[in-house]
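Have a look at the structure that comes next, please.
Complex shown without one protein chain; remaining protein chains in place.
Take a look at chain A:
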Amino acid sequence: MGSLFRSEEMALCQLFLQSEAAYACVSELGELGLAQFRDLNPDVNAFQRKFVNEVRRCDEMERKLRYLEKEIKKDGIPTMDSGELVEAPQPREMIDLEATFEKLENELREVNQNAEALKRNFLELTELKHILKKTQVFFDEMADPSRDQDEQVNLLGEEGLRAGGQSLKLGFVAGVILRERIPAFERMLWRACRGNVFLRQAEIDNPLEDPTSGDQVYKSVFIIFFQGDQLKTRVKKICEGFRATLYPCPETPNDRREMAIGVMTRIEDLNTVLSQTQDHRHRVLVAAAKNIKMWFTKVRKIKAIYHTLNLFNLDVTQKCLIAECWVPVLDLEAIHLALRRGTERSGSSVPPILNRMETKEIPPTYFRLNKFTKGFQNLIDAYGVAAYREANPTPFTIITFPFLFAVMFGDLGHGALMFLFALWMVMNEKPLIAKKSTNEIWNIFFGGRYIILLMGVFSMYTGLIYNDVFSKSLNLFGSEWFVKDSNQAIFRRKTTMLDPKTGLTDYTYPLGMDPVWQVAENKINFLNAYKMKVSIIIGVIHMMFGVMVGLWNHQFFRRRVNVICEFIPQIIFMTFLFFYLCILIFHKWVNYSAKADLDPALINEGAHCAPSVLITFINMVLFKSSEKVGECEPYMYGGQEGFQKFLVVIGLLCVPWMLCAKPYLIYKQRQLQHNKFDNVNGGSVMEEGGAAQLGAGDAAAAVPSGGHDEEESFQDVCIHQGIHTIEYVLGCVSNTASYLRLWALSLAHAQLSEVLWSMVMRIGLAQSGWYGGIVLWAIFGAWATLTLGILVLMEGLSAFLHTLRLHWVEFQNKFYAGTGYSFLPFCFESMLEAAQNAEVD
């Protein structure tokens, strides 16, 4: 039997590892990924564990690697994954790695600091260059064109010598300030100096790079003229306050020209040095980028191994570590091999010992899954992980889930769209996985690609049977209905009703729904009757299948009590009442036909006399006998009344059977055990025990067993049985009705599809003229978007949810316990994946 039907048999093993070999052995077990270690030091603080120093060192290494990775990403250098298996390094290699990372980090920090200093210098020189250029403009403007072009132009000209006969010496400061601050700066200067200073400013066209933040900012050059020392101090203070940088600017043009040349040379030198620094940094990062992924993997593996080693118990006297782990029984050989490999690698002489322990604890649930079954198992696990070794619903879900979805979704066109999308995902699996997308919604769709693929295929099939392609029907075999009336008869009436007596051939449309129904105005009436019946049939069969799986569980766990006391009454109850309902449905389909009305003798089998299956069923359960209406027989076959009464009586008898049989048998069993126990102790005790039991013996009601503690007190058994019975009996009725959602959703889907066609697409198709083509193109776009958004996505999600509910509740409450916990082995692969996902977030 494939292991997907039941979870694997697990064994609790004790592992004795020599301290030197422990690291290598754990590394090998991590690569294998088949052992779940238990924490043998649960009350020890994380900081007091044995290998806490090593874990700290690993954390430090990871921090350095993260810094390196950030720098690499900043420069946009691609990091490559070689894809080879990187093994966890030996403990002595860890020191080498630490040294390498330390060196790299220091080098990188140094380079970054140097670059920053150089950039600051560069900025200052650039600003100085701009100042020299702009102030030249200011001085040029002040020069009077009428005067002689004298090199030495006095700034003020005549006016400076006029007032008071003394030459007024104007001082000035030149500097650079952020462009945004200029208006406020001007205002402040005006107010503080009472309008006695003169500001000229000019914008610098290129943005300059701020050395600390790396942003590009726009700055302006300004020059302030003032008279006297007081104003000078004031102006300097205001410049400081506005974070403007002041530069010494020579007065004479000659000096300025010399300075400009000097500045240009220095800028060029600085540029060279800066580019060389950047090159060096780039080289260092490229060299690191080659190995960084491998380093990350190594460090993470080391950390995982030490975390696991921290779970072990140290036996100080014997210098060995003790571990406890859950291991699948079928893989014990593989574990032995891995341990042997580890011991050889570490060069230890003492082989590790693996002991299988007997335990009463419940082992974890382990299923071997492949990429196909993993999706379906996730669906089931989301409700509850299977209890240890109980029947797994997944292999059945692989088909029943897409099938029930398709019954609700049935449309050939929409199914085809879904199928194509899933097919694309499946065909391009490998490149899509390698992309490691972080979009959660995409990851959900991609993880369920096989589910969507099957849902699409089945939807295409049910769409074919419902004969629904984007709300139109296919006419593959020719309709079996025909119009016989003459043209005048048709003209006279607004609608023509085709009578099945006369308008139907002797054959039935072979594949699915006859195409005539799509153009009929009472299509919903016919389809409703059909779909409701189909839903009930499918539902009852699904539930009976669930009860059968329960029987399989009882047989596997050798619970004969359950077979007699639970399974048999359950199946009788369901079959006698609900499967009988399905048989009635089939009987009505076969035996009642409109054509029988042609023969007056067969009036009881005609359409006029066909009894309602629902009313028949309700009357059956209420023990009401139906009377003859007109000429029609209320019953479908001879002896129906008596037979139905018999079925209901037996069905109702099953309820006390379910309720009382098992508690009574358990009570009898415990009595026997009690007797045996008392017999061992001696005769007199038996008399007392006998008297006590006689006193307590008659009532089947709650009797707590005195003295010894059983697994469950008798009270609990009775209560559990009561709950179980009520759940089953009421559940049968409500769950059967719940399956009617298959009808409801398929109706909603078909109607939405029809509305979309008749309200949107038909308008486009009805356009005429050459511009009609353009209108049709636009309307098709709208129709396609609405089809995808509403019918495929929204209805698809809705049907998915309802199918999930049908499985989780209606199917699984017939047999599933779902109280287990998952097997989470110590596995490097899953740990690395989790770390990568966490890092991206």
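Everything below uses one rule, namely that a contact is a pair of C-beta atoms (placed from the backbone, for glycine too) under 8 Å apart; a residue touches a chain by one contact, two chains touch by 3 or more; residues count from 1.
Note that contacts and distances are computed from a predicted model.
Not every chain of the complex appears here, and the one that does not is recorded in UniProt as "V-type proton ATPase subunit", selected from "Methionine--tRNA ligase, cytoplasmic", "V-type proton ATPase subunit", "Myotubularin related protein 7" or "Sorting nexin".
Of the listed residues A:M259, A:L504 or A:L756, the one in contact with the hidden chain in the full complex is A:L504. From the set A:F37, A:W295 or A:F396, the residue in touch with the chain omitted from the display is A:F396, counting the whole complex.
Residue-wise, the contact with the chain that is not shown comes from A:G512, picked out of A:G512, A:P569 or A:P825.
The missing chain lies against chain A, touching residues 1-5, 368, 370, 373, 395-396, 398-400, 403, 407, 461-462, 465-466, 478-485, 487, 490-491, 493-500, 503-514, 516-517, 519-523, 525-526, 529-530, 533-534, 537-538, 541, 586, 589-595, 607, 610.
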